[in-house]
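I'd like to ask you about the structure that follows.
The other protein chains are all here in position, but one chain of the complex has been omitted.
Entry: subunit A
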């Protein structure tokens, strides 16, 4: 161990390093040799302090104020709640006597040589656990930090306490009790230093690091409680009352930005009128960069979006403009118009409820807007009609289901059992309410379908079965999550586009269905069907929801469909959707959307995707709907297990007979 290097580092780091070295290197013979020297070095070094400001010893000391005066001043100025540090000089049975060394909080005085004695009575000494007698913990010569509890200024008596309750709230983190030399406050340490080397205040100040801290002015101003930007002045003209708020830089800048932004908006409107939409958009964006939330720019941009057809963006812009300026006439007018237009769009997509909401909002905004009121009335009539039809359908359904053969009831019982089994593993989602809406929507779709082609009755029955089951399940609080499907269905089944072929024989379908069944667990077969039906309806619901409530967020549906690992099930689901959706464009549109998203999200073979697209195209062209329906019906059969398939065929036959009977 190099003596000089050690000495250098020990004198820099101080006693901490010394202690560590002693602990770790006590066996090292080299260290033992230099240890003696090091302890000498330590005594001579001064700990370097990195403070926000220079910590100076009390000024008294430099001033060499006389003994009497210092004593007098101390007793005048010490207050309850000050912290003092002293050395125990005797332990009596009624308390501790302490000779004060220095002050540690509240006052900063040079009191070491004043020989001020204080008493810490027994009741102010907290017990230290094991010891019965709290005083036995303390010994003569210990350094003690205590709070001043009572002062008798006339008799010059101090009472101390070791309980932190004696300290004011801002000092209650201070630890009272026995301390070591490291905890002595800095100004006291400096006192010792200056006594030896007779440094002047100035020299000490200059040498301290805290003075070179560039931020010490801010810190000290804060400490002294003076604001930096509002510093006081004694000049008459600089008094704060002479400064007007409008003259400040930020206020002027804001006004300037607004007027610059308006200029840009004017140029942009010029472009807009001459149909130069791209330049107009550039100008508006520039204006919004200069001054975000500029009302005029937002309104103009919204109008541009509305003209181009991005109605949702237009609505966003108008809303933002109205937030900033609720009385902007143009914003209101344009917003009403856009809302009505958007409502019209949604109506065509059969999102009747959302459309209604939009119309109502438009009316709220501006109740003189004729178009909104008319559109709302029309829409409400339409909703009413559809509701009436739904009720009729529901009534008819109720009658029909009562007369179904026991085979259907058997099926239901089987399904119920499955449901109960799986109840424990299901996580509850918030889909119970939405499943109700989905069931109503599917009912709605099934009811409207009844009016149309008879060919589809076959599948519609099945769909109503499915929806009934789903309703039952919903009512029995069976909440399904898509995650369950992942558990149950490990491997995707092999698929081909052959199911699109309408002339596929049922036997082939059954065999394929059995094949796919063998891949999964036997007892889960029925569960799969459940899942398929549920999921299909969930997809429908998701599709509907996403379209209705969040018109710009296809992710939800995409996520839902992403999780369909088993292709057969997903196809079944999709086909379910196909079968349950009818000529009602509402569900059809949702199918399209959900199919689109499922297309995006799914990792399928190309053939399947081609098949899907074919299916989609079939859907989109209304005259191909029948084909689509038939093929979906055919492919649906593929996935049903043999026993269930028999049941279904029985049901189908039965219903056919009924039809014929009618």
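Operating definition for what follows: a residue touches a chain if its C-beta (ideal position, glycine included) is under 8 Å from a C-beta of that chain, and two chains touch if they have at least 3 such contacts; residues count from 1.
One rule holds in what follows: contacts and distances are computed from a predicted model.
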Seminar exercise, completed: Looking only at "Origin recognition complex subunit 1", "Cyclin-Q", "3'-5'-exoribonuclease family protein isoform 1" or "Phenylalanine--tRNA ligase beta subunit", the name UniProt gives the absent chain is "Cyclin-Q"
For this session: Would you mind spotting which of A:29, A:141, A:169 or A:232 touches the chain that isn't drawn?
Result: A:232
For this session: Tell me which residue among A:58, A:185 or A:268 touches the hidden chain in the full complex.
Result: A:58
Problem set entry | Selected residue (touches chain absent from view) among A:19, A:221, A:312 or A:381 | A:221
For this session: Pick out the residues on subunit A that sit against the missing chain.
Result: 53-54, 56, 58-60, 62-66, 69-70, 73, 76-77, 79, 106-109, 200-202, 205, 211, 214, 216-218, 220-221, 223-226, 228-238, 243, 247-250, 252-253, 255-256, 259-260
